[in-house]
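One structure below.
Just one protein chain is left out here, and the rest sit where they should.
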Amino acid sequence: MNNPYFDLLMFARGPLFDLALLVFVAGILIRIVEILVLGRKKDFSKAKGKPVQQGIKTIFTRTLPRPGAIKANPITIVGGYVFHIGFFIAFLLFVPHIALIEALTGLSWPGVGRVIIESATVIAVIAGLALLYTRWKDPVRRKLTTWVDYLVLILSLLPLITGYVAVNKLFGDPTFMMALHILSVDILMIVFPFTKLMHAFTFAMARYYNGSIQGRKGAES
Amino acid sequence: MRNSSNSRADLVQLKEAVANLPTGNAPPILSEILEALGRLVDRAEPTVIDLGAIPFTGGDEKVLQEVLGNGEVNAVLDAMGESHIQETGIPGVWRVDHSDPKGEVQSRFIEITFVPDILKTQSEDALRGQEILAERLSERLRATN
Amino acid sequence: MSATAERGVNALREQIDAPVASFFSSCVSCGLCADACIFFQETQDPQYTPIRKVELLRRVWENEYTLFGRVKSMLGLGNTITEEDFTEMERLVYDSCTMCGRCTMVCPVGNDITMMIRKMREGMSAAGHAPVELIGAAKRHTKGNSPMGDLSKAIQSQVKHAIADTGIDIEFDKAGVDYLVILSAQEIAEYPEVIGAMAQIFAKAGVTWTISSEAFEATNVGVQIGNRDVAKYLVTRVVEAAEKLGVKKVISPECGHAYQALRWEGPNLIGREYGFEVVHIIELLDQLRAEGKLKTSGKDTDKITFHDPCQINRRGGINKEPRRLLNMVAENFVETDDAGTMNWCCSAGGGVGANERAGDLKNAAFQLKKRQFEKVAPDKIVTMCAFCHHTLENALEDNDMDIEVAGLTEMMAEYLDDED
Partner (left out) sequence: MSSSPLLPKMMKAHGVSRRSFLKYCASLTSLMALPPAMAPRIAHALETAPRPSVIWLSFQECTGCTEAITRSSAPSLEELIFDSISLDYHHTLQAASGYAAEQAREEAMKEHHGKYLVIVDGSIPLDEPGFSAIAGISNLDMLKETAEGAAAIVSVGTCAAYGGLPQANPNPTGAVAVSDIIKDKPIINVPGCPPIPMVMTAVLAHYLTFGIPDLDELGRPKAFFAESIHDRCYRRPFYDKGLFAESFDDAGARAGWCLYKLGCKGPTTKSVCATVKWNDSTSFPIEAGHGCLGCTEPDFWDNGGFYKPLSAPAGEYRRMGQAALVAGVAAGIGGGYLAKKNKAKAQADHETVDAFTLEKEESES
């Protein structure tokens, strides 16, 4: 006799994860290397500021919004922050996840307790739903948003929701929910290189270029 | 090592503190006991409540103890591990706690009855008692002869 | 040889590099750039969301510069660009963008959207979709020596006036001097006082300078229109004149896009470093101030505020200099909201001012400035770009607002210390 839920879990942890890892890693590298190989022309203008330093600085400083920006777009900015922070707390500080990363890379760090993880998860999901709402309701975002954007946002929320349900045994068979959780992660990894999820990696390049362009002129960035 | 044992102690304390938080299950149990007492008085109908069937922590136990108090009878059974059978300060309401030979609590009950069955000598055991006593007497007789 | 969609697409193709690729890879369509845009702010029309204005560039990038996009195109899922697409984008790219650069500052992933608009205009202009007024200006500038046509006679007479007014001699084409002064057409035609102002300040400071009779005009409609061939042609005139005279430095005038064209784009347009340095007039004045060579006496008691030209502050890095200078001569200097790096555009930069079709949008955009000025209620607005100066003056008048507008250089000259 087989436990179909366990079989699904093993499929999600086994062959499907392998495939997802292949697509995820190779896809991301393709996208990044392709940009780097393209390169840019040497700038002949005489630099006034320090382009390289400011480029690197901007990678970090652009994390904070300009004063007043929050008032104009509270849901997008606050929701965006909370979603990202919550997502990364749940992803990177939950010990079973650390164990996964350790298995993949050999890197490991201490985790935090369940109260923090679960609060972060709940808050991130609420923030994600708020982002979804504003995408749907706000005319600016609605006009910019493609169906893939909606899909990607929903796919990003699924691991949080399924993970929470599985760990807390809210409903369904916990093994099945765990299988769904890993399945949702596999799917997220597979779509990652083909969608705007790539910003998770390319944002640093974009901010660097922005900072270095402005920095050359001695302008703020 | 010191740190980890400190944190261990902290955690054990924490664990106990959390484990002993009252769940709020004591008051409904108490009203159930009152009702059961009514049945015992009216129809001599006993009731057994299994405290293992619901979440019931040390905190809940404390509430129960505060309300019920201690009564007149306190018996210890030695039957494959100890059992404590105690009449509470409310006559007709008994605590029956079974432990295994290692002393781990196996089951906890509240019995609303005149006397818990487990206290009574079972007829099978009495029969065996009769046999044993007879044997001992005859042995004694043999020895004196 | 004429403009075609194909030529436009090819021009877009030429513009894509690693920064562009990283920008498009990073955009999450958050829409935060919308609120940074003066046109969106004043119309609340989502079509003016900045990132939407570079959609064609994005399509070329996706179709031709990504492996996955290539596969998509091969499967027939690519999104090719047609003549209609260019037509549709024209008003977004030219009428509703002053290339002010505010969107570049707020993008959370750091996309330089303004730079991509500049690139977008390469494609638009090559496809024949630049506004006719800008094309006209380009023609006049190519044939003559300024976007207003031939200003040779005008400059001669304005310099003569300045000499007469100040009693200081100004020589054309004088070799061996340190600085070459270049003006904007707007200054020559509308605000010639700046010539005398510079003459007085430089005389006091002991700065040696001249004006080229061949290349005395610094604006570059090629940069506004977004055509590097035209821009290169125009900037080459200045570079050649400056190198011929052998000056150490060229002074970029109080003009926003001229500063961009001359200092930052120019070397890349001609593909080499200059044999001279470019400084903005305000940078130079602040340097003279620091060296003690620019001294003033007395202060203007009017309530004065300062308007930051986008291309000089936000996209040019000159922020503190004008404020240090202004504080020397203004007793009652008050900043508007968002002043400095995040100042709002005068409403007509980036070629919008010349574009008649964009008139309504421009007026709408100015309402934001109007509210800001009303809040501060200044007697005088000082700026360091002749085109901002011109735009504000006209817009204030159109809106029945009685506020004087002045150039910073003139203002400094007015309070120049007379003692030796």
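Chains: A, B and C, in written order; residue numbering restarts at 1 for each.
Quick note on the criterion: a contact is a pair of C-beta atoms (placed from the backbone, for glycine too) under 8 Å apart; a residue touches a chain by one contact, two chains touch by 3 or more.
What you are looking at is a predicted structure, and each value in this text was computed from that prediction instead of being measured.
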Neighbouring shown chains of the undisplayed chain, as defined at the top: A, B, C
Of A:V25, A:I85, A:V122 or A:A200, the one touching the omitted chain in the full complex: A:V25
Those residues of chain B which, in the complete complex, touch the missing chain: 1, 4-5, 7-8, 11, 14-15, 18, 48-50, 52-53, 77, 79-81, 83, 96, 98, 100-102, 104, 106-109, 117-118, 121-122, 124-125, 128
Residues in chain A touching the chain absent from view: 1-3, 6-7, 9-10, 13-15, 17-19, 21-39, 93, 95-97, 99-100, 102-104, 110-117, 169, 173-175, 178
Where the unshown chain meets chain C, residue by residue: 1-4, 7, 10-11, 13-14, 16-17, 21, 64-67, 70, 125-126, 128, 130, 132, 135, 138-139, 141-142, 225, 227, 229-230, 233
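Everything below uses one rule, namely that only the chains that are shown with their structure count from here on.
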Contact graph of the chains (line, ring, star, complete, other): other
Most distant chain from chain B by Cα centroid: C
Innermost chain by mean C-alpha position: A
Cα-centroid distance, chain A relative to chain B, in whole angstrom: 56
In the complex, chain C residues that touch chain A: 16-19, 21-23, 25-32, 34-35, 40, 44, 46-47, 49, 51-52, 65-68, 104-112, 115, 263-268, 270-274, 277-278, 313-319, 338, 341-342
Residues of chain A that touch chain C when the two form their complex: 27, 30-31, 34-36, 38-41, 43-46, 48-49, 58-59, 62-63, 65-66, 68-69, 72-73, 76-77, 80, 138-146, 149, 193-194, 196, 198-199, 202-203, 205-211, 213-214, 216-221
